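Apart from one protein chain that is not included, each protein chain of the complex appears where it belongs.
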Amino acid sequence: MGKLDFFVRRTLQLGLTLWAVATALFMLFRLMPGDPTSYIISPGMTPEVRQRLVESYGLNDPLWVQYVRYIENLLTLDLGRSFKTNERVVDVLVTYLPNTLVLMLTAFVVAYIIGISLGVLTGWYRGSRFEKTAVVTALVGRSIPSFWMGILVLWIFGAKLNLIPMSGMTSLGSGPQSFWGMVFSLDFLKHLLAPVVVLAFYYMGYPLLIMRNSMLETLSEDFIDLCRAKGLTERKIMFNHAARNALLPVLTAAAIAVGYAVGGSVLIETVFGWPGIGREMIRAVLRRDFPVAQGTFLVLAMSVIVMNFVADLLYGVLDPRVTYD
Amino acid sequence: MTESMSQEHERSIFEDIETDEDEQFSTWQRNLRLWKETISEQFRMLIEDPMVVLAMLTLAFFGLIAVIAPWIAQYPPTERVFTSGALIAKWVKPSFLGGEGGFILGTTAQGYDIFSQLVYGARPALMVGLVAAFMTVGLGTLVGLTAGYYGGYVDDVLMRLVDFVYGLPLLPTVIVLVTVLGPGLENIILAFVLLQWRTSARVIRALVLSLRERSFVKAAKVSGASNWRIISRHIAPNVLPMAFLYGAFAIAWAILTEAGVSFLGLGDPESVSWGVMLQSARVYSAMTEGAWWWFVPPGVCIALVVISGFLIGRGYEEIVNPELQVEG
Amino acid sequence: MTDANSPADDDTLVRVEGLEKHFPVGTGLVSSFMKSVRGEEPDAVHAIDGIDFDLHEGETFGIAGESGCGKTTTGMCLTKLYDPTGGSIYYDGEDIADKSGSDLSNFRQNAQMIFQDPFESLNPRMTVYDTVVEPLRIHDVPNQRSRVQRALEFAELEPAESYFDRYPHELSGGQRQRLAIARALVIDPDFIVADEPVSMLDVSLRAGVLSLLERMTDEFGLSVVYISHDLSLLRHMCDRLAIMYMGKIVEQGPTEEIITNPKHPYTRALIDAVPVPDPTAGRERVELEGEVGDAINVPTGCRFKNRCEKYIGGVCDKVSPPLEQKTDIEGEREVACHLYESAEGYDPYAEIGETRPDDHGTVAESSADAD
Amino acid sequence: SGSDGDGNGGGSGGGNELPQYSYLNNPANYNPARHDAINLIGDQLNNLGLNTKVQVFEWGTLYTKITEEFNYSFATWSRGLGIDPGRRMPEQFHSSNTGKGGGNFTGYTNKDLDPTLMAQLQESDEQKRIDMLHEIQATINEDVPMHPIVQMPNIVAFNNQQVSGWTDHIAGYYHFEPMTNVEVNNSKKELRGSWAETLGTLSVLGYNNETKLIHQFEMLYDKLVRINSKLEPDPKLSLATDWERPDDTTVRYKLREGHKWHDGEDLTPEDVKFTLDYIKENKIPLYSTQWELYDSVSVDGQWVTVNFAEPVGPVHKVFSNQIPIIPQHKWESRSNPAKASVNEPVGSGPLQFDYWEKGSELALKKYESHWRPVKFNRRIWRIIPESSTVWSLLKKGDLNYLPYTRIGKQLNDNQGESNIGVKSAPGDGWWHFSQNTRKEGLDDKAVRQAAVHALPKEAINKQILYGFATEGWNLIGESFGKFSNPDVKKYQEKDGIAAGQKVLEDAGYSIEGGKVQAKGSSE
Partner (left out) sequence: MALLEVEDLEVYYDSEDGPVKAVDGVSFEIEAGETIGIVGESGCGKSTLAKALIGILPKNGYINGGSIRFKGEDLTEMPEKRRRELRWDEISLIAQSAMNALDPVYTIREQIIEAIDAHYPKMGRTEAQERIDEAFDLVGLDRDRQTDYPHQFSGGMRQRAMIAMSLVLEPSLILADEPTTALDVIMQDQILKRINGIQRESATAMMVITHDVAVVAETCDRVVVMYAGEVAEEGPAEFIFGEPYHPYTLGLKSAFPDIRQSSQDLVSIGGHPPDLSNPPSGCRFAERCPLATEKCTTEDPPEVIHGELRSYCHHADKIDTQLRPVASQAKTWENEASMGVSDD
């Protein structure tokens, strides 16, 4: 009953899931082979120095003490410091997360706008050649490994044709810029183009196929017949009724997929030299930089969880039938 | 007479029933026949769509390649080939581009025969696909059935578990798990399964929840069927098509995941998969060297297998449930 | 009609006493917490709220009422698909709630149910044979094949063998419902709950299925609880009838008497609402406007009071009328309405400290032993 | 799990084979050339008759397995000796350092060698020290717990239209001297390089000695003494203009006058004292080898005096040129310097901080008032993970030098391009071939020597490294000049297998069915 109730329950659930993810992470990283200390100490150090160093990271405490401290710190949003660079993990996140978000969200919005529109059309024109082409294209997009396509694009359009910049978010030596200043520069857009196209091509299939299926389902509903009977134009029926109703499952799917996209950006960031959070995470995992790995992973996980939450709320807003039980 | 019953009503249509000789008139034969009919019918429906036929042929083709790999590959996939002298034959162009040594697709930077690798690469790809799909869906179905049928606390606990797993981003988690477990095909599969069962579990649970309320389940209950009987005879067969469907999609996802993880260098170092090929092509900058014959074919193979999985899944989907949503 | 063996007093097969079934409403944490703090009961749908009736051997007992009044729930409780919240159901003198093991198995063999929707009540992945044989397999009854064949033949699915390997989707609606009946009959039950068994069927097919059900009772002494909102059908099928309204029985008695001379205002309205296939009849309409009340926050007093034409004030508002025999109604009829005077001496006015008003004939003393 | 390498002692066919050996390899993407080389060596060891299984582990796992769990038989990666050839000798071979995480992971113990290993570090007489080092080289090359496969060169690839004037230096082209010599000729006079990984920090006290950061700090900060390309301390390069060693445990430095920090503050002897005290007080892990050496620091006028606890031999190479001098006014307020986060470092070197787009690029610009200024305006470091992209950009001229150049086909192919220049010089590092002397069989010198015989050094250098390296033969290679002992035991590489097998047979092993049998197992 009641929105408040729903909210409280979902928030509790959210907290619980986050805690579970955080705990699982903690365990996971302790289970990893390869001692993190082997990365921070160098063989030239005397045992005493080595010991001190290990202590300074709290790695010598019993596991549960480390765990309690970890959770405590999490609650105060203190994610620790990198073993490798001593940087605060929060700073790492602040530096890299926006870059990832810009790339992901742009690709995402592009993909969903195109995907949903095509989904509406394919649903409406079921059985046409256009539908077949669109669906197969969508499937192809989903099937091609995005990193592979990224490299091909870089090679053809970057190295051979010299049409797109090869790496990063800005041109070399373009100097210090504020984040938003950079985002709205032409130079940035040029750099954004290729990764966004590759990603969007990959993302697009999902909303397209869901939207199409959802459209087909909606189109078989009685109220579509009634709309025709009311003398509405086909366009109105297609957009105001069919698409509007069919959109609901797509939006939920989209919210969940946003979370996924942030996590799945790893490969594209690597290929396009995009200074994003995914790339940092991989680096941290491979280098046993636990705090950074945990922190970045936690943020990725959190974005997935929060997006799920948002999806639920969104559904409630968009579908009047939803009662918060 | 039905003496056993306590409240006796005088007449019964079964009063004069004669004892049957072949009571169990070969029940299993009958069941086998029915199964065969069902499967062949579904298959017939599937192959009505030319796209699905194409996809099946593609998969069959790669399956065949995987089986006969030792006969068509010229070299073992990880055996260095040498030119006449003791020199490693590396970066050799494909024979059709005039490369020496008759390597169909040339050789890698390490002196492995690309064509042989490609051919052998079908094995891990299909293995990852099939094993992962089977396990994912198996686990997902099991959880979905249990949660959906028993409901209550069981459902609550299992669904919170699903929520939790849903909170983990796929690729990053697989990467972390694979580093924990150690690189290797079986660990990639395991990591993938540990995460991906969630989708089928959720969908199947939803399906079971609705099936559970269907009156044929109630009818079975009224007849005195045990929970096990209801699950195995009434609910499971009805979720099976959905499980198959998710299996088909899982094949695609598993192969893509394997490729991605291998691309980051966490692939199985012992065997050559297409993902591993792509990774080494990338490591040795095959594209900048213009060696597209090293970089392009594995990608195309992956795409072909994956899209076949998707197409079959979708074809099946149209049969099972035309209104269903494609899984993400 | 199945009037051949009119029920004697001791041939009660199933006895329902004070049956209640409440479904908890999915309330949120916060509000249910608040409720428990305030010591209130958690919200629940009062699907059945205390009903009593007997099902005699060989009789067909009808339950009628508007949508949502609790008919199906009653049926489900009778077949132990739901566990009642309160009250008991005695089968063969024993409470079915206590049954387990072989007792339960015995009960399961003797209580069957036929559902409304033949499309839903058959497993789409089971053949006709498997569907029908299932109860036999469960209870390990011998001669399965002959029994199945017999049951199918009884249900007029002939020749039985030709149906064995068909799937439900290969059958027409009428055939499916026959199949459902065959499945229910194959185990040779004592009583069957038929929940709107023909409402999904085409008119031209209904009669066949109905006559099948009739034959069951007539020829094999089966008892049937027949649930429907279609009074025309019930009149045709049933020996006795119970009219339900919001989880309570408001009137109960022999079918003919109720249909021809309804006493409860609701029964009257219900009967008057049934259309008549005769354009010349010029049926009179009774205004029964409004909707069934809230099943969660059940109103006090008579549940029908808001829609009742004969509403008589305070007593209707405050006292919930019990289902009982009335002095001013003859026959074996029980009615739950304050318009009539209790044959058992119950005085609703006593509860609210009033006296029975004059215009109802009897001048009631404010004592319990009024007559 | 640790049973991979050992076990299998029983062997097959009646004989008593040596156990199976595990050769830990890094993944191809971590270092493709080395990955290849290890595979190649693995083949050769098998040909020799040692049952060797090459196992790939992701770097972190591999490193732990070798240095902490000692769960390996053979290992190979790059080692650098640094500017002083003797500095790392005790760490690698002293018998007291065989513990978990200690540097002596081969488990080599030689009580006779131990004193020499330690003494050479305290010997201030150069010739005596050279003798000691020669002895060490001879012994190690005889016992071969560790052997250099190839000596790796320092390489820089650059766009020769834009960059010229590189000076060779054993420490690499990033070093102060080459960097201040290099000339840039493009419109902005910008030197543009790239690196595959993000930098992470700019705290000179809080980094982990990673090459990418050494490259930056080398130019951001000054050192008391710097070593020139002839491996001699050079006042022209150094913050100190003069120095003296009154005795074995004291060094005095005369600080350059009038030098200023990047922020305009004067650089004073107090800053030097502060730096040394500060590092010692805070036990900065990175400089632990250094701060353990000295006791106290004092200032008189322009002179700074450092007192050591024990005699230090090559004091400038192991001490004076190791510690970056940091500004007191910036650091004294920092409480935990090892974990300070520094985003805009202030030093006194020839390059000063310009801007840092984290994860993207770092720019350092010319510090005009340095006594030895760079000959360009700005140096940009760009983070580019894909090596193929890097080469494309270099050819296009967007990048103009590759501070870290991997040896591979691209380098080989591109050095022929008209606008690409490649310079290489012998470096201080090599790929080591280490044998875990704790393992059965490998505890025998003969087996180790046989294995070293079998190393396909020529194939590795010619075919995998495109001839850029030189075949290794001695721990301290020719690049160290007189420190290198030319008379150490040489291992045959032409037909090394036969040579190796001969060593084995001489030592009493037999080879049956291509497998080496344990001593005395065959009649």
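Quick notes on this structure:
A, B, C and D label the chains in the order they appear, each numbered from 1.
Quick note on the criterion: a contact is a pair of C-beta atoms (placed from the backbone, for glycine too) under 8 Å apart; a residue touches a chain by one contact, two chains touch by 3 or more.
The structure presented is a predicted model; accordingly, all values stated were derived computationally and were not measured.
The absent chain, not drawn in this view, touches the displayed chains A, C throughout the complex.
Here the missing chain is touched by one residue of C:Ala269, C:Ala295 or C:Val335, and it is C:Ala269. From the options A:Leu97, A:Cys227, A:Ile277 or A:Met307, the residue with contact to the chain not on display is A:Cys227.
Annotation: of C:Glu66, C:Asp92 or C:Asp130, C:Glu66 touches the absent chain (contact as defined above). The omitted chain makes contact with just one of the residues C:His22, C:Arg176 or C:His229: C:His229. Across the interface with the omitted chain, subunit C contributes residues 1, 66-67, 172-174, 202-211, 229-233, 235-236, 256, 259-260, 269-281, 283, 285, 288-289, 291. Although one chain is hidden here, its contacts on subunit A can still be listed: residues 221-223, 225-233, 236, 240-241, 244-245, 248, 318-321.
The rule is short, and it goes like this: only the chains that are shown with their structure count from here on.
Innermost chain of the displayed assembly, by C-alpha centre distance to the whole-protein C-alpha centre, is A.
Simply put, of B-C and A-D, more C-beta pairs touch at A-D. Farthest chain from subunit A, judged by C-alpha centroids: C.
Averaged C-alpha coordinates give centres for subunit A and subunit C that are 55 Å from one another.
The distance from the centre of subunit C to the centre of subunit D, each centre being the mean of the chain's C-alpha atoms, comes to 90 Å.
Contact with two or more other chains is made by residues 32-33, 154-155, 159, 270, 286 of subunit A. In subunit D, the residues that reach two or more other chains under the touch definition are 58, 60-61, 386, 388-389, 392. Those residues of subunit B whose C-beta lies close enough to touch subunit C in the complex are 2, 4-7, 9-14, 17-20, 23, 25, 30, 34, 38, 214-216, 218-226, 229, 233-234, 237-238.
Every residue of subunit C that touches subunit B in the complex is listed here, in rising order: 13, 57-58, 76, 79-81, 91-92, 104-106, 108-113, 115-117, 120-127, 129, 134-135, 138-139, 142-147, 150-151, 154, 165, 180, 183-185, 187-188, 190, 219-222. Listing the residues of subunit D that touch subunit B in their complex gives 25, 27-30, 32, 36, 39-40, 43, 55-58, 60-61, 386-389, 391-392, 408-410, 413, 459, 463.
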